[in-house]
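Of the protein chains in this complex, all but one are displayed in their positions.
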Amino acid sequence: MRALIIRQLLAIAVTVILGGLLCAIFVRVAPGFDVDIQQLDSRLSAQTLEALRAKRQSSRNIFAFYGQYIRNAVHGDFGKSLVSDHSVRGLIAERLPATVRVAGGGLALAWLAAFSLAMWVMVLRSRAADIFAMSAASLFLALPAAVIGLACVVADAPPLLAIAAIVSARLFPYIRGVLTRTGNMPHVLAARARGTGELRILFLHVLPVAAQPLLAIIGISVAIALGADLPVEALCGIPGIGQLAWQAALGRDLPVIVTLTVLVTIITVTLNSACDVAAEAVRGQHA
Amino acid sequence: MTSLQKFAALILTGIALATVLSVAMLRTNYATQFRNIPNAEPSRQHWLGADDLGRDRFARLAYGTAVSLSLAPIAAFISVILAACIGGVAGYLGGTWERIITAAVELVLCMPWLFLLIAVRAMLPLNISPLLSVIVTFSLLGSLGWAASARVVCASVSSLRNSEFILRARASGTPNWRLLLVHLLPNLKPVLGAQFLISVPVFILTEANLGILGLGVSEPLPSWGSLLTELESMHGFGSAPWKLVPLVLLVLVVISFQLIISSDEVSA
Partner (left out) sequence: MKRTALAVLVCLFALPFGLLAQTRNELRFYLHSEPRTFDPLLVTDESSDTIAYLTTGRLVHVNRATQALEPELATAWKVSRDGRVIMFKLRDRVFYSDGSRFDAQDVAATIKRMMDPNTHSPFADIFGAGTLTAKVVSPLEVKIISSVPVANFDRIFDQIAIVSSRSPLKERAALGPFFIADYKPGSFVYLKRNPNYWKKDDAGRQLPYLDGIRLEIQSNRDIEALHFLRGEIDLINSLDSEHYDQIAQRAPGSVHDAGPSLDSEQMWFNQVANAPIPPYKRTWFRSTNFRRAIAFAINKQDLARVAFGSYAQPAVGPISPANKFWFNRNLPPAKYDVAAALKLLRQDRFRLEGGTLRDADGNSVEFSIITNAGNKYRERMATMIQQDLSKLGIKVNVVTLDFPSLIERITEKFNYEAALLGNINVGLDPNEQMNMWLSSGESHQWNPREKSPETAWEAEIDRLMKAQSISTNPVHCKKYFDRVQEIVVQQEPFIYLVNRDALSAVSPSVIGAHPVVLRPETFWNIEHLRLSANAREK
């Protein structure tokens, strides 16, 4: 187990470093990196415009930039935003609480909702319940994230409900599928034939077996939540990480985008690795 | 097929047929601007009214449905195939290979793929036809959208890898390719089917969001994405509920897809 944990930690470190580098390359290669929106201001002289261009000089050689970035990051310095000149660390620290509230709260609610709905369908074993649940999930799947977010604004509802709706719509079909397949396994059929109650079947026979594939999706659900968080925050004006990422993307703000990508990679990869370790521990226990 | 599956398939077929017929029989071109009637209400000449440039909404809906209904499933198919290959191989091989491929998948999941799309869009000629631009957009979405599905496939294959029937098949000397194609793949159908169904509306909606960044469909070609961007202005739906028709159609299509698959599982 210790060897597994060390391997996972090394894998996380390599993935994060590679992820940051890939992201930096994407941003550097994307058109519009070398420009600033202020270049359209007809009042600015050639010298001022040259100074604006020079601001991005240090980021042009992407490998040199990234090497320096990693060296500074180890000391907690993630550089300065190319757009606002504020420290990246300060920007993220200020906005993180809003995102934790919206995306984190939404994600937790999504899991609760999707899981509860899937269990309800499983226990009832009713076609009508299944159709109702699938229709509800389909409805939220079919709505653009921006529309769900704006609907929350119009209804004066907390934006985390938008994240919960978006994520649960994607979680529910998968959770339902896993529980249904597990519910059709021989040992479950045997338990049912013996007259075991549905709730007992669910908690003692279905959930333990379904745990591994369900754990596998935790990391993805975090990625989905963070992905949904961006349009919801950007469109609803929530001053969180999603809005920062959107503004950084529009401004080709390399230090901010790389730092946010590294952060998202750390969270996603760590969660997935933790799930893998947990799954391994569960397998070990059963063995 | 159960009666519910048949009903869902009937709806999908009906929508597809209606789209083809509408496109073939339309009197009005989707691009023609009737500038004296912008934002007009439904009438005999314009069944769903006119949009902000006076273009017939029904014509745009018919063409947009054709574009999105034909291209989004293709993109979803591409992504599911890629997910099946990559995730399947990772889950089947297990061990170090599974870890490496899974790490690569996670890397792709965390990337700001938006920049890759922007870079590709910038490399396209400016005078590319709208149809070609939308094909390129959906193909890219499919090529980049496999990561989430791959992880799910990998987990499923991983759990199937040590199941009895696989062990028996392996013990009887079945080659790997046959194990994958004949024994594992059929058992992955429900997972792949679920991923396909989830991906179709995701790609339609992603195309709508990309439109805001200039990566969507070029004017004047409509798609569900461009039609759905009207929803971002939340006001006015009380007085113009016909603007919700593309959304209703999209929901109908998605639910129909879901019903087909869900009926399969419930009847088992």
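We call the chains A and B, going by the order they appear; numbering starts again at 1 in every chain.
By our rule, a residue touches a chain if its C-beta (ideal position, glycine included) is under 8 Å from a C-beta of that chain, and two chains touch if they have at least 3 such contacts.
Nothing here was measured: the structure is a model prediction, and the numbers come from that model.
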| item | value |
| --- | --- |
| Sole residue of B:I15, B:I100 or B:I128 that reaches the chain not shown, by the stated touch rule | B:I128 |
| Residue of A:S59, A:Q243, A:T259 or A:S273 in touch with the missing chain, whole complex considered | A:Q243 |
| Of A:L112, A:V154 or A:A281, the one touching the omitted chain in the full complex | A:V154 |
| Missing-chain contacts mapped onto subunit B | 31-33, 35, 38, 52-54, 118, 121-122, 126-130, 211-214, 216, 218-220, 232-236 |
| For subunit A, residues in touch with the removed chain | 30-49, 51-52, 83-86, 91, 94-95, 98, 150, 153-154, 234-237, 239-240, 243-244, 247, 250-252 |
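As a working rule, only the chains that are shown with their structure count from here on.
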| item | value |
| --- | --- |
| Subunit A and subunit B: spacing of chain centres that average the CA atoms, whole Å | 21 |
| Touch list for subunit A against partner subunit B, complex | 7, 11, 14-15, 18-19, 22-23, 26-27, 29-32, 127, 130-131, 134-135, 137-139, 141-147, 150-151, 153-154, 170, 173-174, 176-177, 180-181, 184, 212-213, 216-217, 219-220, 223-224, 231, 235, 245, 249, 257, 261, 264-265, 268-269, 272 |
| Subunit B residues within the subunit A interface of the complex | 4, 99, 102-103, 106-107, 109-116, 118-119, 122, 148, 151-152, 154-156, 159, 190-191, 194, 197-198, 201-202, 205, 208-209, 228, 231-232, 234, 247, 250-251, 254-255, 257-259, 262, 265-266, 268 |
